[in-house]
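Have a look at this one.
Only one protein chain is missing; all other protein chains are in place.
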Amino acid sequence: MKKLEEKIFKFLMIGSTALILSLLLYILYIILKKGLPSLSWEMISQIPSGGFYLGKEGGILNAIMGSLYLIFFSVLISLCISVPVVMYLNFTLRRKSKLAAIARLTFDVLFGIPSIVYGAFGFTLMIYFGLQASLLGGIIAISLLIIPVMIRSIDEVAILIPNELVEATKSLGATNYETIKVITRQLLPGISTAVLLSIGRGIGDAATVLFTAGYTDSIPSSLMQPTASLPLAIFFQLSSPIEEVQNRAYSAALVLTIIILILSFSARYFSRRLSKNKI
Amino acid sequence: MLKGRLRKDRIARHYMLTVTILAMFVLLLIGGGLLVKSLPIIQEKGLWTLLSTSNWRPFKGDFGFASYIVSTLYVTGIAIIIALPLSLLTSIYIIEYASPKILRAFSSVVDLLSGIPPVIYGVWGTLTIVPFISETLAPHFVEFSTGYSALAGGVVLAIMIIPLIISILMEVFGAVPKEMREASMSLGATKWQTVKKVVVRKSIPGIVAAVVLAISRAFGETIAVLMVCGNFTDLPKSIFDACYPIPALIANNYGEMMSVPKYESALMFAAFLLFFIIVVFNIISRIVLIQIDKRYQL
Partner (left out) sequence: MEILTETLIMEKPKQVRNRKPGCDKPHIEVEKLNLYIQDNHILKNISLAIPDKSITCIIGPSGCGKTTLLRTFNRLHDDNVDVRITGKLFVDCEDIYAKDAEVTHIRKKMGLLAQRPCSLPMSILDNVVYGPRLHGVRGKHKLHEIAYHQLSAVGLWDEVKDRLKTPASKLSIGQQQRLCLARGLAVEPDIILGDEATSALDPISSKTIEELFVSLKDKYTIVLVTHTLRQAKRIADYVAFMYMGELIEFGTADQVFNNPKHKLTQEYISGGFS
């Protein structure tokens, strides 16, 4: 009886593991199958001509560049906020401080808020300030989305820094700020992982940029111009009746997937380095 | 010299505090901003009418959210029902039974897939799940389905949140001390008994946390669902009917909302609804977790 139950469950467990693995491989397979035939140098080096929805010519350079701009500036902004926040929570406030506990809860809640809400909120902000859908709007919305991701991810590593290290530095007469500079160096691998994670989350999210960044055929030349992005390139062009346009969507999907794969592998590399350097 | 150092320290301290408070303030700002924006529609229609009716005719000034709310619950429910058992079984297998080699390989696959953006899952869903439902599955149950349905939304969401749940669960199960397993085994428990009575029990808070995160993610997911669930305003009668969850509603109508009075307010109310439910849900689950911890000290 005991044995039978274990056998049944083991069967179910192996089944579900196999199912999940094959489903996930199937996703990659479909994306590759659809994306590879249409992916070419022209595809990634040209902007669409004749309108992204109807024009048969051109590629997805507008979306690639747009996404890169968006994510680069958002990550920069988020870093300037997340790193100080984590440092403050861990190394300036006392352990078990109330503020730190409330702050962590707040960031956990922010982490769970759907991207569409960030998009809608970003949109209200823009209306309030009289902005049009633009690169700037997109950057603000994506920053809002990834700040909690970054804070949580860096915080996870910062919490592991032994108190002795902090005390040792302080006992040498370092001010809090100087201590934090030392610790930041220790945290660099953790911060890198957090950045990669945030890039992944930010670059692939469609709902935040939908309202805020707009979509256009060209590459933006100022913060006030609207910009294309990869997830929206997929979303919009997939619904087009024209096959060439759909192919642009599939190539964009493949490009996005490849970016995510690269990010994921580098994150693994960093976190492995991290665990080796752990004190 | 020292003066300079101290000044730097003071500036840094102030900067850090300001940024922390600001970042926390975002939560209030989002809630407040969306609430202010949705006040006009709430005042005109009343909260209860908005939530309980399902007439949606923006051009005539009818805004009833019932069918969107039901759709959201439908899709999220289907996703969790599919994803949770699969994730539990899989992560138990990987942590407790599989060899270290498989464990390493599997966790990199899971990491990788939890990073894949929703829109990719959406593309995949339209290419595979939707035709599968309309051609193979639905004919057994209903007369006609386009495939763009609550079920498709739920399945795509499930597959999207599975890597997320598994990566948390693997961490949770992995954190159960080896000594605890040995204590149980040395009393003559089989592996499965140990898993069932000790490992899973010990992991209940972690499992709850994983489910909360998964529900939050599924509940607010926009693009992946939008691409496969049909977006038809009506109360869905079966899982093969099209449905229209709140996030999809917001995303689909942002373009025209400026042209109709109250439309913007209604959509912002929808966003506020999402925000409010997620925040309350997260806080309640946090309280439940603390209670579990207090009572059982697992």
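Per-chain residue numbering starts at 1, and chain names A and B are given in the order in which the chains are listed.
Here, contacts are C-beta pairs under 8 Å (C-beta built on N, C-alpha and C of every residue); 3 or more make two chains touch, one makes a residue touch a chain.
As the structure is a prediction and not an experimental result, all values here were calculated from the model.
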item	value
Chains still shown that are in contact with the chain withheld from the display	B
Residue among B:Arg7, B:Arg57, B:Arg201 or B:Lys237 that touches the chain left out of view	B:Arg201
Touching residue (missing chain; options B:Ile11, B:Leu28, B:Ile81 or B:Ala183)	B:Ala183
Residues in subunit B touching the chain absent from view	99-100, 177, 179-180, 182-190, 193, 197-198, 201-202, 295-298
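As a convention for this text, only the chains that are shown with their structure count from here on.
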item	value
Inter-chain centre distance, subunit A versus subunit B - centres from mean C-alpha coordinates, in Å	17
Subunit A residues touching subunit B - in the complex, by the definition given at the top	2-3, 5-6, 9-10, 12-17, 19-21, 23-24, 26-27, 30-31, 34, 80-81, 84-85, 87-89, 92, 99, 102-103, 105-110, 112-121, 123-125, 144, 147, 151, 175-178, 180, 197, 200-201, 203-207, 210-211, 231, 234-235, 238, 249-250, 253, 256-257, 260-261, 263-265, 267-268
Of all residues in subunit B, those that touch subunit A in their complex	5-6, 8-9, 12-13, 15-17, 19-20, 22-24, 26-27, 29-30, 33-34, 37, 85-87, 89-90, 92-94, 97-98, 106, 108-109, 111-113, 115-124, 126-128, 159, 162-163, 166, 190-193, 212-213, 216-217, 219-223, 227, 247, 250-251, 254, 267-268, 271, 274-275, 278-279, 282-283, 286
